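What follows is one structure encoded as structure tokens, with my remarks underneath.
Note that this complex is displayed minus one protein chain, with the remaining chains in position.
Chain naming follows the written order as A and B, and within any one chain the residues start at number 1.
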Amino acid sequence: MIKVSNLSFAYKKGGHPVLSGLNLEFDERSTAIIGQNGAGKTTFVKLLKGLLKPDDGQILIHHFDAKIKTAAEMARTIGLVFQNPNDQIFKRTVLEEVMFGPLNIKMDKHTAEKQAIKALKMVELDDKLEMNPHDLSLSEKKLLCIASVVAMDTDIVIFDEPTIAQDHYGKEKIRQIIQALKDQNKLVMTIIHDMDFVAENFERTIVFNEGRVLLDGDTRFVFSQKDILSKAKVEAPGITQLAEKLGIKNTILTVDEFIRH
Amino acid sequence: MKKIIVEGLKYKYPLSDTLALDDLSFEVNEGEFIGIIGKNSAGKSTLCQALVGLVPHFYKGAYGGKVIVDGLEVKSHSIADIALKVGMVFQNPFTQVTGSKMSVYEEIAFGLENIGLPRSEIIERTDYVLDLLKIEQVKDHNPFDLSGGQMQRMAIASIIAMKPDILVLDEPTSQLDPAGSEEVFSAIQNLSKQGITVILAEHKMEKVAQYCDRVLLLNDGKMVDLDSPAIVFSRKDLEDHGVRAPVFTRVCKALGVKKADSDDYPVTLEDAEKVLRGRML
Partner (left out) sequence: MKSISLYVERDSFIHDVDPITKLLYILFALLIPIILPTFTISFFCLGISILLLIVAKVIRKTVPVFSFVFLVLITVVIIQGLFKPENETVLFQIGPVAMYKEGLLYALTITLRVTNIVSSFLILVLTTKPSDLVETLVRKGMSPRIGYVIVSVFQIIPEMMSSMGTIMDAQRARGMETEGNLFVRVKAFVPLLGPVILGALINTKERAMALEVRGFNSRTPKTYLYEEKKYTHSKLIQSAMLFLVVGAVAWRIFV
């Protein structure tokens, strides 16, 4: 679905490159991108979304060159849920807010409304259509932003730190949404720091460090590489570490796997 | 004397219909490390703010009951006075930077200037906390140029420099990457070892289990439990209160494996390893 070749980018011309010579390909496997802050994860995602243009190299999304399209044009294919809902919400009702995206990508009003309501059902906010978005709690606002992007029915959905400051119930809802998107054969990607969440929900994991890819592969494989993980200042999920300490040969990713062993 | 005494604390925000804090009563000993857990909107942040006086003095609202920190009653003292006894670190590293100083050194001295300390004392305390929080090497940098972890350590340093005996932290690592998180937890543990009473509101249960002496579980503004991590996390009704136990506890609960001579489950990596290893042999 996405092919990245030799991608390089620096924020200042001639300055230190944030990304250098990146080569990656994405199919429909759900993918988590992990690594320290400053490793280039957010920059990479912004380049995919067309919010930044590469200095060098190429990004092909469904065989379209991302360089020649504006970010708004790309919004039809690839959606990005930002970290801070307050950076985004500006309409007066929940329904209008979720319809903003679909209307921008030129859906007709009727379809846009249908899509919006469908998305709001998915995040369980469909009983609050006429509420002012700012009257929602922070968790609900985050779900609203997810709905705003899901309503645009893009093939690719990227989440930026969806689980920050979420409690257990919030994370459950996000887990369900990601599963629903996976069931629709969409490519789901996320930047995230919560390793337990990654192990339980994402098939593929890419480790970024200092603008380069340190590890890329099945989540199970990636979390078994202790030395490389520590180089990127990242730790495997708690359950994986426990299993390893107890001498279990396979890399364990979830509590259930551990029990079955 | 108890370091913190909370008696019948009730609080309602000005525009709200429900009590954010509903009849809380507990005591904290000097040097204890208390973790506050609970689902979002259970009252964790509100309780933290009630310990430093932001509730009620900043928010106004309806306030009942008593909070006494190090002998000072919160209701009848200004936040600036309470700041000498209790310090608070917030979630967002950026909004804790004053924006009025050009170097980390000056930023830390800011609070000390406010409370009117003599110059030599300001310099001595600032040097001390720079070293303690391991941010000596960035002391001349612009505060906004630091990483998230460094910014939070600077915030902690600025508060500790005011020499409170109690430190309250409201989800200080939620916006940090794993490395930054580790830096902050390690700094907090260091302070706890030096005798500072620490109150930490957190979602990362594994960390709470690892560092805290006692855990306070809140739900709907009410206190559900205040006890050792082992006891609180072994509760059967944990998920009813919107909280999930540390992964190690969940595993052991599912396998029915308890700690030796105890009715509780292990809550840390080390304890779980010990117990399960025994079972596997």
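Here is the rule we go by: contacts are C-beta pairs under 8 Å (C-beta built on N, C-alpha and C of every residue); 3 or more make two chains touch, one makes a residue touch a chain.
The shown structure was predicted, so the numbers you read here are calculated from the model rather than taken from an experiment.
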Residue, one of A:Gly57, A:Gly79, A:Gly211 or A:Gly238, that touches the chain absent here: A:Gly79
Touching residue (missing chain; options B:Asn29, B:Asn142, B:Asn190 or B:Ser262): B:Asn142
Contact partner of the left-out chain, one of B:Ala50, B:Val104, B:Leu117 or B:Val208: B:Leu117
Those residues of subunit B which, in the complete complex, touch the missing chain: 49, 52, 54, 58, 78-81, 83-84, 87-88, 90, 92, 94-96, 98-102, 106, 109-119, 122-123, 126, 142, 144-145, 155, 158-159, 162
Residues in subunit A touching the chain absent from view: 46, 49, 51, 70-72, 75-76, 79-80, 82, 84, 86-90, 100-101, 104-105, 134, 148-149, 152
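The working rule: only the chains that are shown with their structure count from here on.
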Subunit B partner contacts - residues on subunit A that touch it in the complex: 35-38, 137-139, 164-170, 193, 195-196, 233-235, 237-239, 241-242, 245-246, 255, 258-259
Interface residues, subunit B side, partner subunit A - complex: 39-41, 91, 147-148, 171, 174-181, 203, 206, 239, 242-244, 246-248, 250-251, 254-255, 269, 272-273, 276-277, 280
